[in-house]
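Report on the following structure.
Removed: one protein chain of the complex. Kept in place: all other protein chains.
Letters A and B mark the chains as written, and numbering starts fresh at 1 in each.
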Amino acid sequence: MKLFRKIGLALSASVALFAASHAQAQQVTSIDVLYCYPSFARFHEPLAQEFMKLHPEIKINFRAPAASYDEGHQVMLRNAVTNQLPDVYYSGYHLFGELIRKLEARGQTVRLEPLLKAEGDAFAKTNFAPRLIALGQVDAKQYGLPFNASSPIMYVNGDLVKRAGADPTKMPTDWDGVIKLAGKIHAMNKDINGMSYDIHAWPDDWMFQGLIYQQGGVLVKPGTKKAGFDGAVGLRTLQLTRRFVTEGAMQMVDWDQSRQQFGAGKTGMFFSTPAQLKQVTEAVGGRFNFTTARFPLDNKAKGGVPTGGNAVITLAKDPAKQKAAWEFIKFVTSPQAQKVVVEMTGYLPTNQLAISPEYLGPFYEANPNFRTATTQIDKSLPWAGYPGGQSVRIWRAQRDVVGAVMRGEKTPEAALPELIKITEDLME
Amino acid sequence: MLALRTSTRQSLAGLLLSLPSGALLVSLYVAPMLCLLLLAFTNYEMGNVDIEWIGFSNFSRVLNDVVFKRSLWNTLLYVLIVVPLSVGGGMFIALLIHARRRTRSFYEVVYFLPVTSTLIAMATVWQFLLHPKLGPINSMLSWVGMSSQNFLGDPTLMIATLAGIGVWQLIGFNMILFLTGLSNIPKELYEAAAIDGVNHPVDRFFSVTLPMLGPTTLFVLVTSTITGFKVFDTVAVLTQGRNQSEVLLYDIYLEGFTYSNMGYASVLTLIFLLIIVGLSAWQSMHMDKKVHYG
Partner (left out) sequence: MKRRPHDVLPSVAAHSVLLLGALVMLLPFVWMLVTSIRPPHEIFEGSLLPWPQEFYGWGHYEAALLNVPLIRFMVNGVLICSGILIVQILVAVPAAYALAKLHFFGKDALWIGTLAALSVPIQVTALPIYIALATAGWLNTYFAIMLPFFLSVFAIFLLRQAFKTFPDEIIHAARLDGMGEFEIIWRIVLPSYQSTLTAFCIFSVVAHWNDLYWPMIVISETKLAPPPLGMMFFANAESGSDYGALMAGATLLTMPLVLIFLVTRKHFIEGLTMSGK
């Protein structure tokens, strides 16, 4: 009898122990996260570490990062077909709409409205400016939250600007002014390029949209399949690109070479994404006085800037994973996390609380160049796509035409109808 | 086994020996190609739930595809530059190195280095070297009085530049193949030729070396041509097909992966394969007859 009792106790003890440890193990939810650009591991990894400390019951598992937004998009499509979607993905804005529409058709998307609502009515409004949270929407439905955002800014070589007789703290605020200054800089030293606006080499149409938006124009006439940049807006866009080369002394190199050249001190004004601020700052070293300025707007009232970057979405259908994914998404878009990202890159913080003195205040004081992008938030416009889902193909065709105009092979007047035709033909 | 006729035994052996490669050939090449053939008649886009049979529409689309025609032309130009230079150059360098004694391993390593390069890093190096303002190559051009060239940006120069880099990558590879071929030539043949009065190096080359290098040369020619047609990496990394520098494989990649038009990309792929297979088959059979197998 005693023996049975002992065995019985031992058994129940071990069962209890087993159940307890099993329950403990079961409580750890592991989620798969996929992001683009492997070098961004430098902020994704620390953020994940921080998150796991705060949430020991959730494990973040990073999949091998995609080489670029485009590659990431392809990975997601393949995963959709083989049913292996990650739980969290960071989608470039320009491919976001296309991705969501394709996944929606397969029933693989997750809407964020219910999750946001559960956080309370004030959550969304307090953390995200309307223009930024709109970046996570497709057809007015909330699928993601903005994680990285950037709007084009002007990188300035203060020394060259001063030598040309202008004040680096008062850079031109319209394009005629920029071109004139660039011309002067080049006149001082023929070896220097006055400016570079690498629209001919940009892998997507961000810079192109920049020139259209700053005039107050639109990419596509709303509700139609007609290009919005016909007429004066389109003409001026093409004329500007040609004048960059003829009057602004711009040389048409590829965008890596262009950035390297600015770092070496051979370009006066360089237009690009603030995400490159950290690297350019390092490349410049102390070689010259390096400052940044706002993107010039010809139309001060209606002009805007396109917003690049990526939105974070979740595809998790399993309730435990979805909850874990949502916690993670909330964390990476929180002011603390955004502070980390901004300090490492130059991106715009997508959480408006991050700009306050409590978080990025001191950093911006010490590094005013990084603050420039934040002064443009009220002018931020979404990075538009064309109806029909052929945006990438359209841009590549457009880019050839723009390149021809810049090289002087076509006049802006002749090229504009061609540009419009290409765009509208591919929009069906 | 011995009861079977020798030829049957050989046949059986032949079949068994080639079975693994045959099986892999079917599963890794033939089967995927059949999928491709089927896709060519559809409008399938990656990620779509539905797929429609559209007959020959994709094929007729090719006729009006400006980008495809451009990439075909660019690829031909690329091959016409890369093949003669890398095959002829490879042979020439191999001949020179083969005769060296003490410096041989040094030269071999140096010429082989480009073959080992990782493109991701090399791309940045080339961007710098070819930079119109910052790069040493343009500096050297200015010493001889030429103006600085925009190698990776000027549409008229891009394909030639890419071809130059292609030769750089390939010449060492071909050199190794030629060195191997040279080492397989028996010394006795040169001695026999010397007895016949063939003493001058150039004569020795044409009467012994070149003929004995026949199989190797054929091989190098065919593989270099195919490598040339398959150019993709340098374009993807250095120019992304900008300024009309697309090549065949890159256009196929754009259509099939970037634009997700798998159906249309399949047609382009079939055309691509037809061209290369036709060309290399012609090369092989044409030259196979002329090659002396010893």
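We take it that a residue touches a chain if its C-beta (ideal position, glycine included) is under 8 Å from a C-beta of that chain, and two chains touch if they have at least 3 such contacts.
Being a predicted model, the structure only gives us computed values, none of them experimental.
The chain not shown here makes contact, within the complete complex, with A, B.
Here one chain is not drawn; of B:S60, B:T103 or B:T156, the residue touching it is B:T103. Residues of subunit A in contact with the chain left out of this view: 32, 34, 37-42, 62-65, 67-68, 71, 78, 81-82, 84, 203, 255-256, 259-261, 263-264, 273, 275-276, 278-280, 282-287, 345-346.
Residues 6-7, 10-15, 17-18, 20-22, 24-25, 28-33, 35-36, 93, 96-97, 99-101, 103-105, 107-122, 124-126, 128-129, 133-136, 139, 168, 171-173, 176-177, 179-180, 183-188, 201, 215-216, 218-219, 222-223, 226, 229-230, 232, 249, 252-253, 256, 262, 269, 272-273, 276-277, 280-281, 284, 293-294 are the ones on subunit B that touch the missing chain.
As a convention for this text, only the chains that are shown with their structure count from here on.
Inter-chain spacing, taken between the CA centroids of subunit A and subunit B, is 38 Å.
Put simply, subunit B touches subunit A in their complex at residues 46-49, 124, 127-128, 131-134, 150, 152-153, 155, 238-244, 254, 257-260. The touching residues of subunit A, counted against subunit B in their complex, run 70, 74, 77-78, 80-81, 102-103, 105-106, 191, 193, 200-201, 203, 251-254, 256-257, 260-261, 264, 266, 390, 392-393, 396, 399-400, 403, 407.
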